[in-house]
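In this view, the complex is presented without one of its protein chains, the others remaining in place.
Going by the order they are written in, the chains are A and B; count residues from 1 in each one.
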Amino acid sequence: MMLIIYLIAITAEAMSGALAAGRRRMDIFGVAVIAFVTALGGGTIRDVTLGNYPIGWTQHPEYVYIVLSAGLLTTLVARYMHRLKQLFLMLDALGLVAFSVIGCTIALALEYPIVVVIISGMLTGISGGVMRDVLCNQVPVVFRRELYASVSLFVCVLFLLMKWLGVGENITMLVCFGCGVAFRMLAIRFHWRLPVFSYQQRWE
Amino acid sequence: MMLIIYLIAITAEAMSGALAAGRRRMDIFGVAVIAFVTALGGGTIRDVTLGNYPIGWTQHPEYVYIVLSAGLLTTLVARYMHRLKQLFLMLDALGLVAFSVIGCTIALALEYPIVVVIISGMLTGISGGVMRDVLCNQVPVVFRRELYASVSLFVCVLFLLMKWLGVGENITMLVCFGCGVAFRMLAIRFHWRLPVFSYQQRWE
Partner (left out) sequence: MMLIIYLIAITAEAMSGALAAGRRRMDIFGVAVIAFVTALGGGTIRDVTLGNYPIGWTQHPEYVYIVLSAGLLTTLVARYMHRLKQLFLMLDALGLVAFSVIGCTIALALEYPIVVVIISGMLTGISGGVMRDVLCNQVPVVFRRELYASVSLFVCVLFLLMKWLGVGENITMLVCFGCGVAFRMLAIRFHWRLPVFSYQQRWE
C-alpha cells in the first residue's frame, strides 16, 4: 500500500519537475534530469545527510525508469494538464505526505534524535522541489509561497506523536494522510500563507 | 571556550542567513531554512566531503534549536540591527575564524593530506554562505567581494604552520583569532579586495 502511494508520489513529483523544465524551455535531456532530481533528489539529500548508504534509488532501478518515463510523457500531455489541475494537486499532496512519513521512518530506524527525525522527513518532502528550483535558476517557491513545508512539518509531528502514543500503524497512516492532504488542499484553496519577513534596509 | 565561540559563530551565521532571506521577502519557513543552511550547511558539506559520519549537528540537537531561534528572533529585531553593525561584523569574523580552525582540526584527525585539510577549513568557513546565496538566487558574494575567503585561507595556513612548529594550543588559538579577526576587520574598513578577472569575450 505504502509502496503504491510512493510510486504515485514520485510520478507526481517527476511531472512537476518536467513542467518546471518546460517553463525554462529546456531540451528533453534537461526535462529528464529535472524530473529525476525533483522526484528522487529529496531522498538522495536525506540519505547523504544521514549517511544512509546505499542511497534508495540505486537499489531500485525501477524507480529511475518510472520517473524518467513520467517526465518525458509529461512533455506529450502537458497541454491537457491544466484540465487535471485538481487531480494533479491532490497527487502532489499525497506525495508530500508519503515523502515526509518515509523520511521520518528512516531516521527513526537509524536512531537519530527527534529533531533530526523531523528534519529528515522535511528534507525528503521538500528538498527535491528546492533542487528543481535552484536548477531552474529561481528562488525556491517553497520558501515564499503557500503552506507546503508547513504541511510536511505538521505531518512529521503528527506521525511521531501518534507513534509515541502507541497508536497502531494503519490508523496512524490513515490519520496522517487524511489530515495532511486536507491541510494542503485547504491551504491552496484559501491561499493560507505564513507571515513574510521583508528586510530591505541597506547597511552601507 | 572553543564551544562558546562556536555557539556565537552559528548564531551570527544564522542571523546573516535570516537577513538574506528577508531581502528576498521569504516567509518565516524560508527564514528558518536559510538560517539553518547558512549556520550548519558549511559543516554539513565538509562532513559529507570527508565522509565524516554522523554529521555534527545530527548529534547535537541543541545546535539546531539555537540556529532556528536565532533566525526567527532576527525577524523581530532586524530593524534595529544596523545600529549594531560593528558588533555583528565582529561576531561574523569570529565565526569565520572558528569555522576555519574547526574544519582543519577535523580533517587533520582523519589524516587527510595537507591541501585537503586547508580545503576542509575553508569549506567549513565559507560554504554555508555560498549555499545561502545560491538558495537566494544570487552569485555568491564570497566569490566577488572583499577578503572573506582569503581570511579563511590565511587562518588555515597560520593554524597549520603553528601546529607544525609545535606551538602550544592556547597560544595558537589566540594568535589565529587575533590575526584572523584583525585581518577581516581591516579588510572591511579599507575595502581591501582581490584582483577581479573580467572576461567578456564572446566566442561565437
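One rule holds for everything that comes next: a contact is a pair of C-beta atoms (placed from the backbone, for glycine too) under 8 Å apart; a residue touches a chain by one contact, two chains touch by 3 or more.
This structure is a prediction, so every number in the text was calculated from the model and none was measured.
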Residue, one of B:90, B:116 or B:157, that touches the chain absent here: B:116
Of A:5, A:21, A:70 or A:194, the one touching the omitted chain in the full complex: A:21
Candidate in contact with the missing chain, chosen from A:33, A:141 or A:185: A:33
Touch residues of chain B, complete complex, unshown partner: 48-51, 112-116, 119, 130, 134, 137-140, 142-145, 149-150, 193-201, 203
Those residues of chain A which, in the complete complex, touch the missing chain: 18-19, 21-31, 33-34, 44, 48, 53-55, 57-59, 61, 64-65, 75, 78-79, 81-82, 85, 134-137
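One rule holds for everything that comes next: only the chains that are shown with their structure count from here on.
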Distance between chain centroids, defined by C-alpha means - chain A, chain B (Å): 29
